[in-house]
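Reading through the structure tokens given below for one structure.
Of the protein chains in this complex, one is absent; all others appear in place.
Here the chain labels run A and B in written order, and each chain numbers its own residues starting at 1.
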Amino acid sequence: MHIPDNYLSPSTCAVFTAAMLPVWYYSIRKIKMELPKDKIPLIGVGAAFSFLLMMFNLPIPGGTTAHAVGGTLIALLLGPYAACIAISVALFIQALVFGDGGILSFAANCFNMAFVLPFAGYYTFRFIRNLFSSSAGEKIAILLGAYVGINMAAFVAAIEFGVQPLLFTNSAGQALYSPYPLAVAIPAMLLPHLLIAGIAEAVFTLAIYEFIAKVSPGLIQDNKKQKLNPIFALLIVLIIASPLGLLASGTAWGEWGADEIAADASLGTALGYIPAKIANGFSYDALLPDYTMAGMSDVMGYILSAVIGAALLIIVFKIIGTFVSERKRTV
Amino acid sequence: MMNSLIKLLKVQYEYEDIKALTDISLNIAEGEFVLLSGPNGAGKSTLFKLLNGLIFPTGGEYFFADEKITADKLKDIVFAKKFHKRIGYVFQNPDMQLFNHTVYDEIAFGPRQMGLSEIEIKNRVEQLLTFLDIEHLSQRAPYHLSGGEKKKTAIAAVLSLNPDILMMDEPVNGLDEKSRDWIEQFIMDFSKAGKTLLIASHDKAWQLMPGVRVVNFTSEHTIIE
Partner (left out) sequence: MKEKEQFNVNNKQPHRDIPMWLLQNDDYLPQKDRERYLSKTLLGILGRLIHFRQQMQIQTESFFSVTFKLIYVFLLIFSIALAHTITFLLLLLAGLLAYICLLDGRQILSLLKPAIGAMVFTFIIIVPAIFLQGTIVMLLPFKVFLSTLLVAALSRSTPFYLITKALGGLHVPSVFIMSLDLTINYIVLLGNTAIDLLQALKLRSVGRNTGKYESMGNVLGMTFLKSQEYAKQTHAAMLCRGFTGEYHVVQQHHWQKKYIIYTMAIMLLLVLFIHIEGY
């Protein structure tokens, strides 16, 4: 769900940064007011924990593995505001140190995973638990909260992707950023989350929560202070639901033809196409001569090609060098 | 002569250009009680990891029960599981070894995987609880136990696999005197019963234990007998 740079337009990123600034501000204020001082270091620890959590691979029936984000879990344990800051910090490190998720799209990623996910998960949990207060009810509330949280986040991410071709195209009507319309982006993002990642998140959240509840119940009761704020919950629902209006007015992307065909192309059969198209489509060697001529002088293009070529050669040999020296080492 | 269980031939290990083990040759026969002594940072913990197949020698060879242990061989899951079952390793820090809800579950974790019947499992766990004198902790969470109790739980959890060799890294570190005495006594009894033991400790007093074979780790990351 980590959106890299260039999938979203800089203006979209700016919008999300503008949206996240008050969220961060309010969360930090909330934390300063409500979280006891001795729990402040917990935010950093929570961030480290969520960072690790994303590396834990869960076995999924059928032989694959999936990992969780843990947003709902952290919200359950530390409250949604602390979860928001903790996950933002984790995302920041992932973006900056590991190139996981973009720099410009950092705020958008935070919006999805540090805002929508923990808050939607947390309030879904509270809502369901208030309906059924039995212990089975709590389990279901945790499972559903985590499941709803991560799928909401995926859904919002899909909308961010999906509106790009509606808003940003060049004069020929071609997309400048993410090229998929909502009709493709939503099923493409949601299906894997509904079927795999969502289940992983739900199962994981429950398993860890139960472990902590059994071993150290005091930790969880501490967090019962927060009250369900219905207005706030409603606001979130509205924010999340508002792009649905876009969906309903559906003519803008009708021109891409039958939704099913487009969706099929982006999911199942995508791999089947590649080999045939690579041959005469895009290839790295062909790209250079084609495009260098277009924008700059011959001399400039020549120099540029020379620099790239020479640098590439050096890099290739240096990489080969590491393999040779590593082999020597093991013998 | 007894069968050789562990055989290290000029084993080396280095990571990120730091030498952790140099030129280590060691033979441990069935029924032996070997004490690794030496200063902190000499490489004892690294050696335990290597013996448990968590890391692999960057030079030299490691044989367990005459079978050479390599990364490739441990990719065979059946082989790896059998190998892990035959070595019982008690971590220096029991906090890092216990992850179940109750002491009972902790001890039953291994036997359950081995496919023993529930009656047999219950039998094993209860005998171990009695043997280690921790019956009263059966339903407690290991997380909340004292250091000595955690250590006993970790030992029981490892013994429930009935390993061929029991390895303990600094078994009495950070324990109070009563727990220390208990563990020392346990080690001697266990050795007397003919079980194979490999213990690391920098406690000089242990070198005087009956039947012990002392192997010294030097600060050059190698061993002398």
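Just so we're on the same page, a contact is a pair of C-beta atoms (placed from the backbone, for glycine too) under 8 Å apart; a residue touches a chain by one contact, two chains touch by 3 or more.
As the structure is a prediction and not an experimental result, all values here were calculated from the model.
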(message) Using the document's definition of touch, tell me which of B:85, B:140 or B:202 contacts the absent chain.
(response) B:85
(message) With the missing chain put back, one of B:19, B:73 or B:101 would touch it. Which one?
(response) B:101
(request) Could I get the residues of chain B that touch the absent chain, sorted low to high? (result) 16, 52, 54, 77-78, 80-82, 84-85, 87, 89, 91, 93, 95-101, 109-110, 112-115, 124, 127-128, 130-131, 133, 143, 157-159, 161-162, 164, 181-182, 184-186, 188-190, 193-195, 205, 208-210
(message) Using the document's contact rule, name the residues of chain A that touch the chain not shown here.
(response) 4-7, 9-10, 13, 24-25, 28, 31-32, 37-49, 51-53, 55-59, 63, 65, 77, 85-86, 88-90, 92-93, 95-99, 102-104, 170, 172, 174-180, 203-204, 206-212, 215-216, 219, 256, 262, 265-266, 270-271, 273-274, 277, 281-282, 287-288, 291-292, 294-296, 304, 307-308, 310-312, 314-315, 318-322
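The working rule: only the chains that are shown with their structure count from here on.
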(request) Find the geometric centre of each of chain A and chain B from their Cα atoms only, then give the gap between the two centres in Å, rounded to an integer. (result) 43
(request) Please name which positions on chain B make contact with chain A in the complex. (result) 58, 101, 141, 143-144
(message) Under the definition above, what is the set of chain A residues touching chain B in their complex?
(response) 211, 214-216, 329-330
